[in-house]
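With one protein chain held back, the other chains of the complex are shown just where they sit.
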Amino acid sequence: MSGFDYLTTRLETAIGWGRKFSLFQYPFITACCGMEYMSAACAHFDMDRFGAGLTRFSPRQADLLLVVGTVTHKLAPVLRTVYDQMIEPKWVIAFGACAVSGGIYQNYAVVQGIDRIVPVDVYIPGCPPRPETVLDGLMKLQDKIQEQPQDWRWGRKP
Amino acid sequence: MEPTTRIQREARPESMLLNMGPSHPAMHGTIRVMLELDAERILSAEVEVGYLHRGFEKTCENKTWFNLLPYTDRLNYVSPLINNLGYAMTMEKMLGLTVPERAQLIRVLMGEMSRVSDHLTCLAAMAMECGAFTVFLYMMKAREFLWEAIEFTAGARMTTSYIRIGGVRADLHPDWRGAVATAVKETRKVLKDVSGLLDGNSIFLGRTRDVGILSKEDALSYGWTGPCLRSTGIPYDVRKAHPYLLYDRLDFEVPVGDRGDNYDRYSVRMREMEQSLRLLEQISALIPDMAPLAGGPAVEPAEAIRRSRRQRVEGPVALSPNLEGSEMDRLAGLMAAGGVGVPPKESTYTTMEGLISHFLFFMDGKGIRPPKGDVYFSVEGGNGEVGFYIVSDGTDRPYRLHLRAPCFHIVAALEQLVRGRLVADVIPTFGSMNMIGGELDR
Amino acid sequence: MGPETLIEEIRAGLGDAVESVSDSHGDPVIAVKADSVRPVLAALRGAPFDYAVLLDLTCVDFAAGEGRLELVYHLYSLSRNVRLRINASVPAADPAVASLVGLWKNADWLEREVFDMFGVRFDGHPYLRRLLTYEGFEGHPLLKTYPWRLAQPRIPLKDDE
Partner (left out) sequence: MQELAIAFAVFGIMSAVMILVNFLLGPRRPNPAREKPFECGSPPLQASIGPVNLPFFLVALLFLLLDVEVVFFYPLAVAFRGRGLAGFAALCVFVLVLALGFVYAWKKGIFRWS
C-alpha cells in the first residue's frame, strides 16, 4: 500500500466512524410499524444511544431514509420523490415486512417491497419488528457505513 | 401544470396553494391536505386520503374466516385487540355462539388495555405536534407497560390476533395480575403528570381551546362516533347504548365535553382513560385465578412423538402458546364448543382423531362455515363505533366483508373544521381526530 | 320497542316504497327500490323516525349470480337507540342511484368510496371522483371481476414480475 493509500484508508475509517454515529433519519412512517418505531425511538428502547435519534423531517437535512410500514402504489411516487430529494451520501432502511416484501398484503394495492422503488441498504423483518430487532438493524447499517469506501472522485473509483 | 385537483381549479389566482402532503410528521404519513392560503389564513382545504389503502376488503374475500384474523389487527393498529373483538363477535353473532364466561372476562380486560394504549398514542402524538415532547415520552413509557402486560398473555405487543372466533387463544399468563397492576399504576402516574403539564398550559390551551369547533348537528351529520362525538356533548357510547360482553355488569361513566373543540377531544380522551383504568381494576377482581393443572407432569412434545411411534401416548403434553402446560383441560373455559376454535395442538401428538381434526380445520372448504346471510355488529373502538358488516354465502370464505371505520367519518369533517383558521391550527385539529391510516383507507 | 312494531311503523309511514322487510340476526332490514332511495331516507331522517346518523354506506357485488349490485345503508336513531339497514339493488350493467349529499355530510366521502370501489354512479354528487385509489386507476377493485392481484403501478417499478 503506497503512502497515499495508507493516508486515505485511515481517513476513510475516520469518515466512516463520523458518519455512522451521526445518522440524521427521515422517518417515512405510514402504517402499523410506526407504532413500533415510536417505541424504538422513545425512552424505553432509545434509538438515540446509537446517534440516530435526531429525526429530520426534511429530506434536505437527512441522510437515512427510514421507510416504516406499508408503501402502496398510490404512495410510491411520493417515496421516490423523497428519496431523490435527499442529500448524498444517503442510506435506506426497509422497516417491517411490508416495506421489505409487501408482507401480508399481496394484492393490487401494495408495492411488493420498496426495493422496487429505491435501493435499500438494510432490511428489518418483522410485522412489526420488535424494538430490539430495529436496533440490531441499525447496528448492521452502522457496520456497513463503517466499511463503505469513500469515492474520492479522483484516483481509484470504488 | 394542468389542474388535477378541485382546489387547483377553484383557487383564486393570487392565493398560495400549499401541500401538507402524505410524507409529513403531523399527517401520520398517509393524508394529503391541500390548503389554499391567503397569508396564514386558510381559504379552503381539500383532503386526499387513500395513501394507505391496502385492499383489506378484497383480501378478505380471498381468505378463509380463520386466516383473515391477522388482517383485523392491522386495521386500527393502535388498538388491535378491539378490532379482533369486533370481528370475532360479529362472527359469533352470525354463528349463534355463546362464549364461555372466562373468555368474555379476558376479552374485556384485553379490550380495555388496548383502548388505553390507543388514547395514549393519540394524545402523545397530538401533544408532540403542539410542541410538548415531554408528554410524548411520558405517554410512550406508560404504553410500554401496557404492551408488556398484553405481551405476557397474547405473545405479541401489538399485532396479537389473540381474540379468536368463539373465545381467546390461550389463558392468561400466571402472573398477569402483577403486570396489569403495574401497568395501571404507571398509567395513572403518567396521566397525573400529563394533566398537570397540559390542562392549564396556556400554549396548549391557546392552540386547542375554541379551535376546530364542531356543533352537535354537524357531528351527527358527519356520522361522528366515539370520543369526538362525545366531545360535542352527545353521550353515545356503544358499550352503554348496546351493551355487549359484560359491560352492563361493570360500572363506568361516559365522559362528555361541552364545546366540541380540540381541547374537549383531548379532555374526553383523558377522562375516558381514567374510566378504562377503573374498568381494568374491576375486571381484574372479577377474573378467578386459573385452576392449577390437573394430572402429573406433562410430556414434552418431542418425547410424545418418540413414544407415539411405539404406542398410543396417554396423558397431557406440555404444549401451549405460553408454555404453561397442557391446554386441553383449560380449553373449555376459553373457547366455545362446536368446532369453531382451533383444536388443541397436543392432541395431534397423541391421537389420530386429534391429528385429523386439527388438519381438517385448516383445509380448504372445511374450517368454519357460517350459514348464508349477512350480519352487522359493532363494538366501541378507540375512535368510535367499529362495525363489521359481513355477507356470507355458506362457503369457507366471506362473500363480502366491510368495516365501518369510525375515523373515516371523523376525517371527512377536517375540511370544514380548518376553513377560515390559520395554518398552524390544522395540526392540533388533525391530531385530536386520531386518524389511523389502516382503518381509514382499509 | 321491538323490531316488529318498528317495522310496522316504517311500513305505515313509507307505504309502497318498502319492497320487503326481513330480519338479519335480530336487526331490522328493509329493501327499497333504487329510485326511491333518497325520498325514503329523507323521510326516515325526518320527524317520526329520527334516524339522525348515516352510520355507513357500502355495496355488495352480486353481479355474477343475479346481475345486480346491492347498496346497503346503515342508519341509526340516537333518540330511540335503534339501528336500521336499508338495501337497494341497482342493475350491474349501469349502476346509478340518487346521491344523499344534501341529507348527510359524510355521504360525500362514503359515496365517493363506493364509486371508487364498485363504479356505482351517484347522481347529484358534487365531486364524484376516486377516493381511495388514484387517478389513472382503471377498473373498480372490489368488483368480483377485478383480479385480486392486478396491480397498476403509478411509477415504473424495477423488475416487474
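General observations
A, B and C label the chains in the order they appear, each numbered from 1.
Note that a contact is a pair of C-beta atoms (placed from the backbone, for glycine too) under 8 Å apart; a residue touches a chain by one contact, two chains touch by 3 or more.
A quick note: this is a predicted structure, and the numbers were derived from the prediction, not measured.
The shown chains contacted by the absent chain are A, B, with contact judged over the whole complex.
For the chain left out of this panel, the touching residue among A:T55, A:S101, A:T133 or A:Q150 is A:Q150. Although one chain is not displayed, subunit B still touches it through residues 1, 5, 7-8, 13-24, 27, 32, 34, 38-41, 422.
Residues touching the missing chain, restricted to subunit A, are 15, 58-60, 77-82, 84-85, 87-89, 150-151, 153 (touch as defined at the top).
To be clear about the criterion, only the chains that are shown with their structure count from here on.
More C-beta pairs touch across one of A-C and B-C than the other; that pair is B-C. In terms of their C-alpha centroids, the spacing between subunit A and subunit B amounts to 29 Å.
Separating the centre of subunit A from that of subunit C, both taken as means of CA atoms, is a distance of 44 Å.
The mean-CA centres of subunit B and subunit C are about 25 angstrom from one another, to the nearest whole unit. The multi-chain contact residues of subunit C, meaning those touching 2 or more other chains, are 133-134, 141, 146, 148.
Residues of subunit B in contact with at least two other chains: 50, 53, 55, 58-59.
The residues of subunit B lying in touch with subunit A in their complex are 21-25, 28-30, 50-55, 58-59, 70-71, 73-74, 77-78, 121, 124, 136-137, 140-141, 143-144, 147, 157-159, 437-438.
Considering their complex, residues 27-32, 34-36, 38-39, 42-44, 55, 57, 69-70, 72, 74-75, 78-79, 82, 104-105, 107-110, 127-128, 130 of subunit A touch subunit B.
Residues 73-74, 76-77, 80, 106-109, 111-112, 115-117 of subunit A touch subunit C in their complex.
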